[in-house]
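All protein chains of the complex are present and in place, except for one that has been dropped.
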Amino acid sequence: MKVKVNDAELELKAGTSAIDAIFAAGYDVPYFCSQEYMSPIGACRMCLAKIGAPRKDRDSGEWIIDEQTGEPKIFFFPNLMASCTTAIMEGMVIDTLSKEVKDAQNGMIEFTLVNHPLDCPTCDKGGACELQDRAYEYGAGQSRFVFDKRHQEKHHALSELITLDRERCIHCKRCVRYFEEIPGDEVLDFIERGVHSYIGTLEDGLPSNFTGNITDFCPVGALLDSTSRFRGRNWEYDHTRSSCLDCAVGCAITIDARTGRIERIKAARNTQVNNDWICDGGRFGHEYVDADERLKTPLIRRDGKLTPSTWEEAAAFINDKLADLGAKETGIILRADATLEEGVAAKALAAQLETGQLDHFPRLAASVIPQGVRATLNDVATSDAILVLGDVSEEAPIVDLRIKEALKGVTPPELMPHGVPLADLRLKERMPRQREILTVASPYRCDLMKHAGSTLTYPAGTEVELLASLLQAANGEGEISEEAAMRLGSSPEQLNDLLKRLSGAKNPVIIYGAFVLAASEASNAVQALAKAVGAKLLAIGPMANSYGLEALAVLPSHARYSVQEMLRGSAKALIVSGLDVAKDAEAAKALKELELLVVHDSFANATTELAHVVLPAKTAYEKEGTVVNLEGRYLPLKPAPVENGQSEDFCGLVKFLGETMGTRLEGRSVRSARRLLKKRLQLDLSELSEEGYLSPAKAKAASKFKLKESYELEGNLLLTPSMIRHEQLSRNAHLHAVYGDAALRLNPADAVAQDLNDGDVVAFELQGIERQAVIKRSEAVPVGLMLLPALPEQPAALLWLEPTKLIKAAVAEVLA
Amino acid sequence: MSVLDIAKGMGVTLGHLFKKPVTVRYPDEPVDIKPRFRGRHHLLRHPSGLEKCIGCSLCAAACPAYAIYVEAAENDPNDPTSPGERYAKIYEINMLRCIFCGMCEEACPTGAIVLGHEFELADFRYPDFVYGKEDMLVGTKGSKWQRREAQAKNEDVKLGFKAGPRPELEGVDY
Partner (left out) sequence: MEAPQQITSRKDPRFKVSMYEHVGVKNSWTLSYYLGHGGYQAAQKALTMQPSEIINEVKASGLRGRGGAGFPTGVKWSFMPPVDGRQRFLVCNADESEPGSFKDRYILEDDPHQLIEGLLIGGYAIGASKGVIYIRGEYYQGYQRLKQAVAEARQAGYLGSNIFESGFDFDVILHRGAGAYICGEETALMNSFEGLRANPRLKPPFPAQAGVYGLPTTINNVTSLASVVHIINNGADWFSSMGTDDSKGNKLYQISGSVERPGVYEMPMGASFRELIYDLAGGPTMAIKAIIPGGSSTPMLPFDDEHLDTPMDYGSIATKGSMLGTGGVILIPTEKCIVNATWNLVRFYAHESCGKCTPCREGIAGWMVKIYQKLVKGFGQEGDIELIEDMADKIRGKAFCPLADACLGPVQSSIEHFRGEYEYLIKNGKPMYSKSDWWSE
């Protein structure tokens, strides 16, 4: 459609909003209530414009012609229109520059400021505030309001993570709409009416995993991140755009650091991955980085005590020890969120040491690279039939949001010259959702099930059976029997409906996580099922770069060299990066026997207790590098300026070791690793765009060396992935205050049977690892099952734990 | 040059012999300073005793020499440091970097920071030139060195100037 904005004429698609036409033409109108990816509501009345359009004669169907000009006559609307809620029409004329429009905008700014406290100097939003900017650009510079302003609560803690200043609120309703439209958790609304209305919630806290996003788009300083409260002003922060490494999604984030501390993390935009949203785990889980006990210098054990040293000394120490050892006797263990560049470095080091004992962990039994048509996150958002196996809301929270996006039945918006449309008129407040397209199957009732048309709670450990019977039916090799379906907690109708929906859909997607990946048989079945019904696959790996490290083959040369074996004595020297492997009592025993244990980590832990050399490691926020997310997308990591002493990433470790060995190893620096990767991938990772690069779909699974199947088919304790990184939770004070200690969730009936109450702290041993958890009774857990958050050292698995071994911590202490 | 010219010149000299001298015998005598002279900064307090500074960092933003560092924190509502929610936990000015331009004073929304008259800031070590809150809050007299000296001699800080009153310097007593 042809539209004229002031003097610019442009051609736009029907259904575009007038505000997007204005921005596409390079003009500007102020706005507060419009927000990308959310419904336009026209509440702030800032984006007023003079809008007119030609009209067709009702009888003849011809354009009514202005006799003076001979052009179609433009009929202007009698009032100024809110451009965010006005759809463009053929021949529409939009005027944003006339005095009438400017006066209206100026008036509206004045009204908006009437009850705004103007405490900009103390407001954390100051300097990055939309109201400040708009008042400066469009306001008259002074107010004629001479009365007392509205007084309301200045610091209302909506939760431990978010502070609400009700005086500053300008009632744009973004936060209220966000909760209903994006995560679908209706936790906020306006209370009271008129000038007295304020944002609030009936219950305490904000029961949602995506609350932090409201602090990003609040146009004023009403909703603020409590973790960064008063930590600095916006212009003082160093903004570093990077990727989050808390899960396999790799959301774009902006790390705001000041004087060597990470003060806050904000969501950045990646239209292919996370839109504008990140989860609370990723946003607030950064406080550990600045903990006082952070390791900042290399330590060498001398006379049984770890003493501060330098990298050169440590490298020489290691080199001396390694020289005494033969080839193949050194093991290298990387954490699965190490970057590709670190992977290259580790491989180069392994090659130098002539050892095949190289692995990354956590790694599950099956490959995280699906064999079949791989789905992207945008495929998920545009899908018309989704089967979810597992608890995606915890494993990869953003996948949960993208699924909910698909439920709206609106495709992701097409980008305009100015980016994502500001007002997508297809989105409406309280849209009806097509719940029927979503089926969620999980061993317990998970959060996403609230939004699913069909839910299935199967007994833990029956993934293989469930998928096999679906596959059988899909291939027409046999009906699903009543009995089998019953056993799976379902009915033949439900499973047949699911198959029909998947095979009848245009763009079906199957999403599976740790519970399927933990059993290779289940993983094979899901891939076969996808092939049978023509679905795309999205596998959620255990960590941020599981996909990349597997594709790069940071893997042992033989099955007897896997992590478990290395920790059971296959290596005489070990270099462990980022994992507290000594948590496992049995492994600790083997570690004590080692000739050399080098630990590369950011914090002291059980493994550093045993280490001969401790090397300070960079955290995910300080590294430069590349990771590959669950859809196979290369995403860039940029280092934030954090005071980390002499911390180095694994590339740095390899550099120092190589130097003492007298050689220049590949991967001694990010640049050197990238040179190598460029040759291999035909991709220059240093020129990676912000949105990343989606690798060609036919990446092959490299995991020919399987781990021991960690997923036994029977058990009563399920280790579940979680949004929160439990290994760092104690150092993330704010997150800890909201989510508490790791919880052992069990059905109230079981809890009664074991005489366990909510809040009881229990200690127990699980596969050699001492765990402590708080009892939480939950109806979501089926009888006979217990849920415990997984750890990097103890990934998702189904285990046996005698309920009688759950000893209350107080009792355990007495016994000890 | 004639004798007359010499006599004229000597006459000027002679004339000055009987005039009041312009030079000041600093440091034995205090110098006279104009009221708007810009010397060492003062952090002022409200009459209630609360600090005027709210830790907004605008002075740091305005500072052309990047001499100011502010770190804010939240007031304890029961024992506030400043009115409102926010106060400056750390407030530092590096006097070596400071060019005494007065931009910080102009930027301050609460009139908390005012450049006073003290100019005797010479010291011996770099760290001593970083003035913290305790060095600048109203009631602190003299530079770090002067205070050290006074403490050692167990006498009052002796300032080497006198100046007319300046209303902005509320509560500052020289």
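Note that the chains take the letters A and B in the order they are written out, and that residue 1 is the start of every chain.
In this section, contacts are C-beta pairs under 8 Å (C-beta built on N, C-alpha and C of every residue); 3 or more make two chains touch, one makes a residue touch a chain.
Since we're looking at a predicted model, the values are computed, not measured.
All shown chains touched by the missing chain in the whole complex, by label: A. When the full complex is taken into account, the listed residue touching the unshown chain is A:F190, out of A:Y27, A:F190 or A:F603. Remark: the omitted chain is touched by one listed residue; of A:M89, A:V114, A:A291 or A:V373 this is A:V114.
Although one chain is not displayed, its contacts with subunit A can still be listed: residues 40-46, 48, 78-80, 82, 85, 103-104, 107-108, 110-112, 114-115, 144-145, 147, 150, 170-171, 173, 189-190, 192-197, 428-430, 432.
Definition applied: only the chains that are shown with their structure count from here on.
If you check the complex, the residues on subunit B that touch subunit A are 54-58, 60-61, 71-74, 84-86, 109-110.
Of all residues in subunit A, only 119, 121-122, 126, 154-155, 229-233, 235-236, 259 touch subunit B in the complex they form.
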